[in-house]
Structures are given as structure tokens and as C-alpha cells.
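Of the protein chains in this complex, all but one are displayed in their positions.
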Amino acid sequence: MKNKTTRAAILTLSCLLTSMAALTGCGASGGGSNGEVIVYNWGEYIDPETIEMFEKETGIKVVYDEFETNETMFPKVESGAASYDVVCPSDYMISKMIAADMLAELNFDNMPNAKANIGAQYYEQSRGFDPDNKYSVPYCWGTVGILYNQTMVEEPITNWAQLWDEKYADNILMQDSVRDAFMVAEKLNGFSMNTVDPDELAVARDSLIEQKPLVQAYVIDQVRDKMIGGEAAIGVIYSGEAIYTQRENPDLVYVIPEEGTNIWIDSWVILKDAPNKENAEKFIDFMCRGDIAVKNFEYITYSTPNDAARELIEDEDIRNSEIAFPDLSQYDNLEVFVYLGEEGDALYNEMWKEVKSN
Amino acid sequence: MRNAARKVYIALIFIFLYAPIVTLMVLSFNASKTRAKWGGFTLKWYSSLFQNRDIMEALVNTLLIAVISSLAATVIGTIACVAMSGMKRRTRSVLLGVTNIPMLNADIVTGISLMLLFISFGFRFGFGTILLSHITFNIPYVILSVMPRMKQLNPSTYEAALDLGASHMTAFFKVIFPDLLPGILSGFLMAFTMSLDDFIITHFTKGAGVDTLSTKIYTEVKKGIKPEMYALSTIIFVTVLLLLILVNTAPGGKNDNKDNKEQ
Partner (left out) sequence: MTSKSKWLSAPYVLWSVVFIIIPLGMIFYYGLTDKTGAFTLENITAIMTAEHRKALWLSLLLSLISTLICFLLAYPLAMILANMKVSQHSFIILIFILPMWMNFLLRTLAWQTLLEKSGVINSVLTFLHLPNINIINTPYAIVLGMVYNFLPFMVLPLYNALSKIDENVINAARDLGAGSVHTFFRIILPLSVPGIISGITMVFVPALTTFVISTLLGGSKILLIGNVIEQEFTQASNWHLGSGLSIVLMIFIILNMIASAVFDKDGEGGIL
């Protein structure tokens, strides 16, 4: 009798679980007449209108979700819990995902715009993390630099070392993501931003700890609002925010620090177990269309690798702007992040925690 | 003199509690997009609010999840209470102990444990997983408000009904249910409130493209809150305030309310 009850209980239990799983699966699917595509992108990194245009033109419903940093994106995608189709990670994260066998090879025949409109030099640059250009289509690129408020500093800011100047105590905003924060300290000390040498990392960590009392806050996208509002004098920021912030507050200036900095590309990739691969390719190709890419450029103001879009920019000042499209050949100390391997990642996480808990 | 001191004290705490809320309300009329600047008075966020698809979707999700989860929790919890009253003391206290876990445990642990469950069993994260999680943490609130009523019941009335030929169902709905009703209602309301205000558990169990107001706000915090969000919260707050004033001043509403508001 007892045995029977336990067996019955286990049976109902497994039934309950599977049916629930099925139920939640059903609940999320459906959507447009031509199915859906699930997109996982950075926050504020697309003009919502382009999504609506895509839905209207193709009849594909876009399920759109946002992440803040590469590091928060990865575990969500890796766990497979949310089954995304298209993701927009940065360079080093793409090579991490390739290494983890998470990405699907792209069929560029289905994406004529991606083939034609994206500048060849960007595909060349992508080889650093995607050696055969098989997995990724560049979406935005830029540098990491310093944004400062002219009225709040005594002299022009030109280098990372000034972020350690006690004059600016409580007026500095740092990036709250491990690689960007360490990049600043590594460049300050003259190391590679891809070092995994524990001694060099320890020096960088100590620099960050030393700087911490001067830092007002570690933030991500909030840098923008806080700088516009005059909450801080100096902030570490992505180049793409320079145009927008300057428009809102003319006192703000963006500089690439003398010690060198990070140059990055964020690219579209499709996940290996994406449920809607075809729609995903359609989505990426749509975003590569010149008229769409220019819309996105004007909305998010991040540099676009899309040559067709650049020609469509009406404002000549912006089309030739040194901020939006810098000539990077004049810098010889720009570096691309590379994936550091599992141990390297663990080391950085450990050190970052030590900075934060100090 | 003592009376005045008391009033001052209450007033101070009152200011402490309401200063942020007033701030939010003021911000909802701020023409400037950033929190930092006052750009003049405007009502535009109130009109653009209803055109904002994301916020409206999040609002609908929040309400749907709150209603469905608190209803489900009320049904499951009430049945559980009836069942538990017929149990041996020890079985009952074990079961009640388990019931208390989601309420006493840290939200972050509850959220993570559910996330691990859903991942291991291959659930697809989305509306469904949020709903299941909310039902789970809502049930204890229902049980805790129904159980005391259950204890006060006189079991012989139920047996008398049975002796007089009523079926178990009829006996339950005619005899027990009316006595439990205040407890059930207050449990429901509390579950509803908890579901509405939850962020942490939703944060760990939500999936792609499904947001409640809380998770929406959390992502917006990082990149700058849209002023429509202030407008929406102001509307919700004022609505609740009006409802509560109405219920409170309406004759006969007071006793029920005493149970309800204690969350």
C-alpha cells in the first residue's frame, strides 16, 4: 500500500513537472504570422522604430530583451533557460562563445545586406575574435574613453592617470564591469589589457583599490545621465555616448587617453540552438540595410560599420565627425579585448571582487 | 504638551515615509528627461505613457501575474488549511513548517532555488515560470491568514450538517466557507500585494522579453528611468489611496479593512 502511494506520488509529480514545462513553453511561443525572433541586445542599443518596421515588413514578431554587460548576458544564454536567437555581444565575448560551441555558423547568402554594406575593414578586424568571419556581423564599434565636464576640471583631461588625482575625489565615475575597469588600471600601469599574469593583475587591482575612495560610483549606462546632470566631473564611457551627451550638455568633452585604450566591436551572432534561425538571419540582414542602420545610428549615436548607412547621414558634420568616425590609424596603442580562458576569467572575477569588497 | 510631542513625532515619520513618494510624483510632472534637472511643468508623460508599448505590457503582465497567482494561491492555500485541520498534530506542524520556508527564507535564496529547479527540468523561462514562483511564495500568506480562522471553527457544526444529510461539498460551502471568508479575503489581498511588489524572485525566474513593472524599472535604473514610469506609479498610488479612503469612510467597511491592510 505504502509503496503504491509513493509510486503514484512520483508519477503525478513527474507528470506535473513535464506538463508545466510544456505549458510554459507554449505560453511564450506564438507571435506573428511568420513566427518570431528572440533578440538579446544591450540596453538602449536600437531604435525601437526599426523593430516595428521589421515586424511590419516581415510579419515576424520580435521578442526583445536587454542586457547590461557581456558578463550578465553570458550566464543567461549559457543556461539555455531563455532560448534566444540573436545576441549582440562584444568581441572577446564572441570568442568565448565560439570556444563554448554556442554559436551557429551564419549563411551570408541569406544576408545580402550584411555582405554588401558592412565595410571590409570591419570584417578584417573581426578576424581577431572570429578568425573565418563565420559567426558574426559587426553592428557597432568604438573606443572606451574619458568624458569630462569642462566647467568642473582645472585642466584638460588627457590621460587615465588623472582618474587617480585626489583633486577629483568623489567626482569620478568608473565602469561597473570587470574588463572595462581593469582595462583602465592596466593601461595606467602600462600592461596589456589582456594580461593574465597574476603579478600584473595584482598591481592593477591595487591601483583600483587605491582609486576607490576617489570614485563616486561604479555605474554602467548611468554614466550618461549623471554626466549630463553635472553629478560628476569625469566618467569612463563608450565613445558612442559622446555625441549624445554633448548634444544634451555642451560642456562635456570626450577624449581617448594618452596611455591607450580599448577598441571594440559589438556584433550580431546567432545561437547554435536558436529556435528561429531563419528569422534570425532575416533580422540581422534587416538591421544591415542602409536606411535602417542610419536610423539606428541617429538614435543610439554609436559608430556604425555600415558604409551604406554612413553615406546616408545627412548632417555632414556628423558624417565626417572625428568623434563618430575617428581615424584610428593615428593611435598606436589601441587594443582589442581577447577571451582569457576560463581560468583567466576566474582570476579577473576574483580580483574584481577584492576591489569591490575593499 | 505630551500630545504635541506625539503629533510631531508622527509627523516626522510621516515626512520620512512620504518624501520619496512626493519626489516621484513631482518628477512625473518634470518636463526634463533626466532626474537631475527641473525643466518645467508638463503632463506629457501621462499621455505618452499609454502609447508606450513596453510599459503597458509590463503593467498587464504585473497585474495578470498578481491576479492569477493570488487566486491560485488562495484556492490551494484554503484547501490545504481545510485538509490540515483534519491531520495529526505532528504531520500538521511539519507541513506548516515547510509552508513557512518561502516566507522566512531570504528572497534571493528562494529566487535562486526556483531558478535552479526550472533550469534543471528544462522549463522555458517566461510568464509561466514567474507565475509558478509567485504562487509558491503567495501560498504561505494565504495559509497564515486562513489557519487562525480554521482553528476557531467549531467542528461539530460541520458534522451536524453531514448528519442532517448534506454532502461534504454542501457542508463545506454552507457551513465552513462563510466562516473562513474574511481570512480568505485578507489572505488573497496580502498575496496580491506581495506579488505586485516583488522584484527579487521575478528577477531570477523571468525569461526573454517578459517583464513586470519591477524588472522593467530595474533595467531602466541602469540606463535612466523613463519619466512615464513615474507617471504610472503616481496613477497607481493615487488610485490605491482613493480606494482605501473610500473603503475606510464607507460605513461597515472598517472591520474587513482591519484584516486587509496589515500588509
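Observations on the model:
By written order: A and B. Residues from 1 in each chain.
Here is the rule we go by: a contact is a pair of C-beta atoms (placed from the backbone, for glycine too) under 8 Å apart; a residue touches a chain by one contact, two chains touch by 3 or more.
Note that the coordinates shown come from a computational prediction; the quantities given were computed from them, not determined experimentally.
Annotation: of A:F74, A:Y92, A:Y123 or A:W268, A:F74 touches the absent chain (contact as defined above). Touch with the chain that is not drawn comes from one residue among B:L49, B:L114, B:A161 or B:A191, which is B:L114. Residue-wise, the contact with the chain that is not shown comes from B:M229, picked out of B:I55, B:I130, B:I184 or B:M229.
Interface residues of chain A with the unshown chain, by the touch rule above, are 9, 12-13, 16-17, 69, 71-72, 74-76, 78-79, 170, 176, 178, 212, 215-219, 229-231, 345-346, 349, 353-354, 356-358. The chain not shown here touches chain B at positions 6, 9-10, 13-14, 16-21, 23-24, 27, 35-36, 76-77, 79-80, 82-87, 95, 98-99, 101-102, 104-110, 112-117, 120, 132-133, 135-136, 139, 144-145, 148, 168, 193, 196-197, 199-200, 204, 213-214, 217-218, 221, 225, 229-230, 233, 236-237, 240-241, 244, 248, 254, 257-258, 261-263.
Everything that follows uses one rule, which is that only the chains that are shown with their structure count from here on.
Chain geometry summary: the mean Cα position of chain A and that of chain B are 36 Å apart. Every residue of chain A that touches chain B in the complex is listed here, in rising order: 17, 20-21, 23-25, 27-28, 38, 40, 43-44, 63-66, 68, 79-84, 219-222, 224-226, 228-231, 248. Within the complex, the chain B residues that touch chain A are 34-37, 115, 118-119, 121-129, 132, 207-210, 219, 221-224.
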